[in-house]
Each structure stands twice: as C-alpha cells, then as structure tokens.
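Take a look at the following structure, please.
A protein chain is absent from this complex, but the other protein chains hold their places.
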C-alpha cells in the first residue's frame, strides 16, 4: 500500500474548480446542450417512424375506401320478349341461346328512355347506343343471369340496378377528370355532362359495394366488377391447411425439443435448422414449393393445398419458437409435482405442462397464421398470380385443389393491371386484408392478457 | 500501518460537508425514508448501518441524486453540500455527481481498458488539458486506488479481466479520478472475499485523508473498523447517529442495541 500513501496528505491539490453548485459552468452547459440534442435525435427518430406509419395508413384509407362504393344506374328495364324469348315458350335452353349481345341494347334503350323522360335534361347524345359507354361491359351478362333465373319476368319492366362503367365510377370518385377524358376513347365529355345531370335526377347513385367483398375477379378491362371474395376463400382454405398441419407438428416438435430431447448432435442440428429456417427469405420457400410439390409431386398449380403446404413450412419455425417459449415459461415445479405423484414424464407433459402452456401456444399460432395470411412472394412461384379467380370453389375438395388465388396475390395481380381503377381495388383489398390481420392480432392480444400468468 | 480508526481523530473539529434536514423519500406510495436529519463531516468516514431494507442505500443515493434516475422516486426535505441545497432547481445533477462520487455494491468496471475506465470521468468533465495530463491523472488515481502496482503493466487490458477485489479498487480509482469532494460507497465489499475486503477497507481508511467518505454496510464489524461516525437506520428512520465507538459500546436507543447484539436484523 506504499504507492497509495505517497501522494496523499499535504500535496493533495486544493480543488482548483471549487465552485458553487448553483452556477452551471460553460462546459456543463455545452454538455447539457449535447444531451438535449441527443434526446432530440431520439424523438425525431420516433417521430419519423410514426410519421411514415401515418402516411402509410392515410394512403391506404384514402385510396382504398372508394373501392367499397360503386356507381350504379337505376333504371326500369323493359325485358323485351321478342328479343329474349322469340319462341315464347320460356324454355331455359332457348333462353340461353340469346347471348349478352342481345341484352346490351335493352340496357342502352332503358337508360336512353330514362334520359329522355327526365325533365330539364339536355344532352348532345341522341342515340340509344351512345349510352353504351356509360355502362359496364359486364352489365348485359348480369342482366342475362337475372333473366335466366327469373324467366317469368320476361315481357315485363323491371327496376334494375345497372353497373356503371369504370370511367363513370372514376368520375364519381374524382379519379377521372374532364382533362383525362379528353384523350380517353372509352368515354366522352358529353357522357360526363349527362352523368352530372343523372346524378342530380337521382338515377345515378354511389352505393355500398358488397360485390367487392364477396365477388370474383374480373378481366383486365372490367375493374368495376372485380371483387376479392373468391381470393378470400382461397386464403381461407390455405389457412385451414396451415392451421391443421402447423399446429400439431409445431406443438409436437416443441414438446420434443423442450421436454424430451437429450443434449446431442441430432438435437443441436434440429435447433440450428429451426433458427435458420426462421430467417430464410420467404421466396426460397416458394422455390421449394415449386420444385417439390409441383415439379416433383405433380400437385396442381395454383391450388390452395399447395399454397397451404408452402406456408406451413414457412410458419412452422415461428410456431415452434413461440410454443417453446410458452413451454419454458411453465415452471419445473409443476413437472416435479406430477412426477412426484408417480406420473410418467409423458403424462406430466400432456396432463399438466401442455394445458398450462396452451394460451401461449394459441397466441403464437394466431400470430404465425397472421404472418402466413399476409405472405405473397412464395405464392407467386406456385402459380397464384396471373390466374383470374372468377369461380367459386364447388365444395370442399375443389376448395383445396382447384386453382384459386389468395388475398395478397389478388392484390398484387390488381396492382399489375393497367387500368388505374384496379389500383383502387388493390388498396381496398389491402383494407380488407389488414382488417383480418388486425382482428387476428387483437384476438391474440386478448388471449395473452386474459390468460397471462405470472409464476 | 495505520491507527485504529476511532482514536486520534477529533470528530467535532471537522467542518460539516453534507447536512440533511427532514429528508423524506417516497417510492410511488411507499414511504422509504422518514424525516432523516444527519450531518456528514469532511475528512472522515461515516458509516450507515441497519438491517436490509432499512433505507440506508436509498438515503445514500439521495446524496448525489442518483435517485433521479428512478422515475417513481420522490425526495423531500433539504440536503446541503457546503451550504448549498443540492435539490435546488439551479443545481445540475451532473456537476453534483462530479463532486460527490459513488462506488457501487458490485464492482462495475466498463467493458473498456483499465486506462479508459479511469480516464472516462476526467474526459467527460474535461479535467485534462492533453494526453500527458490525462496519463498523470490516471496514474495518480490508480495509485490512490491502491492498484497501480498491480495494473501498471497492463493499462490497456480490459478492466473486466481483473479479479473482484481489483475490480472494486479500480472502481474506487475511477471515482477518485474526477476529483470528488465526497465519496459514497454502497456496500463496497459485499461481493468480495475476506482478503479483498481487507484491502478495500485499508484503502477506505487512507481515502479519508482527502475526502469525506460515506459507506453503507451491513457488516457491523466493518463499520467499527473503518468509520468514525455511525448512523443506524431502521425501517426508514434514523434511529441513532453518533461516534462509532459510542454507538457500538454504549448505544442510547434499545433498537440499536438489539441490532448490534444480533437480536434484530
């Protein structure tokens, strides 16, 4: 201790900066300023993050909400018997022979009549066929389906809600303007004038669009008819596959690794595999699906079953990791108690540990499912895109095996189409997708809150 | 090598360094310190003793406003350092802590080299004009921390590689390097073995030549060995405060006596 005593005592420097605590010296002021700056960076970083979140949400809502309303033209349509059923016998086979080309003029005429009957309406369009551009190309087909379903109404005049063309719809939603129409051969300024007047007369209305939620996809040039319903069913079947496979496999794997696995090479190998699979890019799982399920096993392309299998493999690591965390959270004393009364290890796990871990496992599974529901990239490779999902599956087997799309793949498909009306649909689809994800996450949060246990 | 602590020091002749009046501390709704008055004198060692949870560490942390870092902690009353209220709005806790250094229960060297550990305080407070100056401060501090001989050949090795006792002396040297006037020590030996404890106690006794030292300890023997004055805390109250010899041989309060004789605590 000699080194310590030497410089002490007399030669201790009298503090040069012996100063009052009340005054802040310059250096401290500078340091405090640096402190303030540093805090500002932090606040700015969080501000930027939240700012981006707000922009994102605002653009989703602003661009997506219009997809939930649709413009319709409400007019009485005269179902001309001479055109629709020339034989007059209402035979379904004969009725079917009349194609949509037969129906289109009826609609044109119906609108034209309405235009002429509306008082104080002026327009330069003087022919019934000029009305065609205001009407969706799908409208005749919709009318035809209606007539085939209700053959007795032929010959009568029926109030019908006709789907307006996407340009008219876009005009109602301020997406189409008079300037943009100048170069557009799908619609003329005269039509827009007419639309303005028909809106005033109450013939053209914007109404809530159930068909967007429940309907099927439509071809490239009929955005007004496209809906996300069929893709939703595709997603549903995929999630069913994911749930049915990943939950039991994930839980079984976690139980083995957490409760039974001896510490050896094989266990380490599995552990390393799981943590790496959790970080493998999702597109690689798409390649796996393509090569193994489609190229090798010859399963049908675009089938929700294949999509579900791929997403299962992708979700498994997530579920295993969260399940293991919930198993680990059950204290060893529970296992000891069960073993102490003579239960086998298997009984201790299945009778005591697993039920206690169940809420945590469920929460993890829901979050894994939500992740799978929003995943797009691997589905592109197994043919879930480019496919126009216009048919509802007929029954359960067809739901799994027939080509279908999924919500995110449908949104991607719409985003690639040329007509800007499809962008609106894509945003609208995102709102629906996010609502699903939000619901799932809220359920997970409630489960966690409700059953959270502190040992 | 040194005198028994109790003798040879004229306790009352020293100037008062810190005086606390009516100090109350609340943790949320818990009343942790109840109306404590205490005066800590310069150039001597004051020990705070008492059973666990009696508030002695909490009170110690009030003396350099370390409690500010805990959101739910609230301090009332007056604590004056050289006559200036350290809880005054004009006081910058950063400047205060440079004057009132602190050594913690577990040795907590930064994961840096020994040199950088010591140089950290002088650097942030701007005590060195140049590299040579800093080298000198580092050497002087390590000497005062009674660890210079052990580490002078490996100043750039990580501080975390030292033994527990060495780490704690490094931490004391680190606290000394900012030239504080008061050194607060929160159970500095509780994580150390007996030999390292003896070395640190020896160091504490040497430090009192320059600083006012306040030490929290749960070891009564340690308080008796190193301190000149002792305060006994119990359930957030300051039960008794006086000369160490007095407290240990002839306590006034029955609670103090119970604690010293091992009936409570």
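Each chain carries a letter (A and B) given by its place in the written order, and its residues are counted from 1.
Rule of thumb we're sticking to: contacts are C-beta pairs under 8 Å (C-beta built on N, C-alpha and C of every residue); 3 or more make two chains touch, one makes a residue touch a chain.
Just so we're on the same page, contacts and distances are computed from a predicted model.
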Hey, which one's the missing chain according to UniProt: "Anti-sigma factor antagonist", "Cytochrome c domain-containing protein", "Phosphate transport system permease protein" or "Glycoside hydrolase family 99-like domain-containing protein"? "Phosphate transport system permease protein"
In the intact complex, which of the depicted chains does the undisplayed chain touch? A, B
Per the touch definition above, residue among B:43, B:112 or B:218 touching the missing chain: B:112
By the document's definition of touch, the residue of A:89, A:177 or A:344 touching the omitted chain is A:344
What is the set of chain A residues that contact the non-displayed chain in the whole complex? 31-32, 34-35, 37-39, 41-46, 48-50, 52-53, 55-56, 59-60, 63, 248-250, 252-253, 255-257, 260-261, 269-270, 273-277, 279-288, 290-292, 295-298, 313, 316-317, 320, 344, 346, 370, 373-377, 380-381, 383, 385-386, 397, 408, 411-412, 415, 423, 426-427, 430, 433-434, 437, 441
Contacts from chain B to the absent chain lie at residues 64, 66, 69, 71, 94-99, 101-104, 106, 108-112, 120-121, 124-125, 171, 174-175, 178
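In this section, only the chains that are shown with their structure count from here on.
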Where the centres are mean C-alpha positions, what is the separation of chain A from chain B, in Å? 61
Quick check on the complex: what are the chain B residues that touch chain A? 1, 81-82, 84, 86, 88, 90-92, 94-96, 99, 124-126, 140, 143-146, 148-149, 179, 181, 202-203, 206, 209-210
Chain B-touching residues of chain A, taken from the complex the two chains share: 1, 3-9, 12-13, 15, 20-25, 27-28, 31-32
